[in-house]
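One chain of protein is taken out of this complex; the other chains stay put.
Our next item is subunit A:
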């Protein structure tokens, strides 16, 4: 079993570039797939031998990530983003149209090995969907016409680089700018300010600011930094979590596209404060289009003395940043799963404690901060913690960027001081007839009209930024069902309750959707939630049932109108189960079927 000379020659420079380092396995697999379209068992074995690691380790990593393929999926691999906002914008009709035009079945490659189409989780383009990925390159604002054009380009085997640039346009859609989005960036100013404050001084300002993490959990950033700084081991690492996978959120995309200086300077300031020498930006695979501009930006910072050796002229302040890409795994937004992925492994969350601040990347002290959090750091460096603390609410200081999508006139980014009411956001974005808002994504909370007076803040409605609006024409059952499918697809499989529970929940939602659910299924959903929430290993499983539980409670009629009017309908379809036997027996006559009355 070996790979062809051609494949070997394509793989060699990739391995060389990564110095045959096994901890680069995720990056190597990504580049290998880009070069040879898929990672066959032969290719995997070749990589294992070249990297001197077990074959099973390559399989384990390859098979974990949704964007790595073991079998040929074609030279053009089209994925339709399947967030609920894409659904609402009609992605299913577009998918069917493309499937028909290219004569394809979902997940199957065309006979000539040219193309395949499938669905994928939210790609972070909810403000300009429906969106697709072609070989991980994002295409926005899909229409039937654009589907036709893409079919022609694929059939004509036009290289992706030659496709119209307009397809790949990603707009920022900044609708409401406040202190972050509305302040011009002066390169180096924040880093110089932090250096002037000194390491202790900067930490003191961070404490004063009471800045809390923008990834959703709201952990106090200064506490994290201080714990890392006090951890005796070196080197220390700064990781920027740009694995923005929560359905409905896209703020980090905009920050990385148009505010990258702040993100990277935030990392430099973190490095200055905790004494770190190396940084990673973990960029979700869906944002591949940002890789080159971000690399260019880093090069510019190095040239300007803001990265590399003796940063800001301070002897011994050495720090640099490298970019790692994800490959289609929502779980890698969990910080320990992200670190596993950085180390080249499948992204399964670690047991905590120890926490990354003492034992993170390669077992060394590591700070993992969200993209937006790091941007806020630059504001604190420049203006001081006391100034920052005065904005927002007491427990939630500063501003928060919301990614607004769904049923509204003006989807996009809205930056508010913490404490803004849901109703205010709805008014500003032109959502007149909202019946529900899903705040903080699939793992967040579903608010009904009665709750629109509540505030965005850690002490009331906390959020990682996703804000999906549902108008009166929407069916909240279908929203929850979409999320149930999402979690079943994204569960890492490590712990029992999440691995099995998310699938059971999805199946029950499907059974209700088919009109075969009863009150029994409603109870089952809540019963599963009572096992998932307290019993799962990480936040994914703990929150996976939230949307279902919320909608069962707040939008019960959406469920009840689907219920069958009996006590119980079995999920098991006996007649369907006999299809294999009929096939083997070569029979399909009436006597080989079980009738309804049977």
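What we mean here is this: a contact is a pair of C-beta atoms (placed from the backbone, for glycine too) under 8 Å apart; a residue touches a chain by one contact, two chains touch by 3 or more; residues count from 1.
Note that in this section contacts and distances are computed from a predicted model.
*Asks:* Can you pick, from "Sugar ABC transporter permease", "Glycine--tRNA ligase alpha subunit", "2Fe-2S iron-sulfur cluster-binding protein" or "MoxR-like ATPase", the UniProt name of the chain not shown?
*Replies:* The missing chain's protein name, per its UniProt entry, is "2Fe-2S iron-sulfur cluster-binding protein".
*Asks:* Of A:19, A:315 or A:351, which sits in contact with the chain we cannot see?
*Replies:* Of the listed residues, the one touching the omitted chain is A:351.
*Asks:* Quick one: which of A:13, A:54 or A:198 touches the chain that's been left out?
*Replies:* Considering all chains, including the one not shown, the answer is A:54.
*Asks:* Have a look at A:157, A:230, A:432 or A:496 and name the one touching the chain we're not showing.
*Replies:* A:496
*Asks:* Give the residue, chosen from A:150, A:488 or A:525, that touches the chain omitted from the document.
*Replies:* The one listed residue touching the chain not shown is A:488.
*Asks:* Could you pull out which residues of subunit A are in touch with the chain that's been left out?
*Replies:* Residues 1, 41, 45, 54-57, 59-60, 62-66, 329, 346, 348, 351, 488-497, 499-504, 507, 527-528, 530-531, 534-537, 571-572 of subunit A touch the chain that is not shown.
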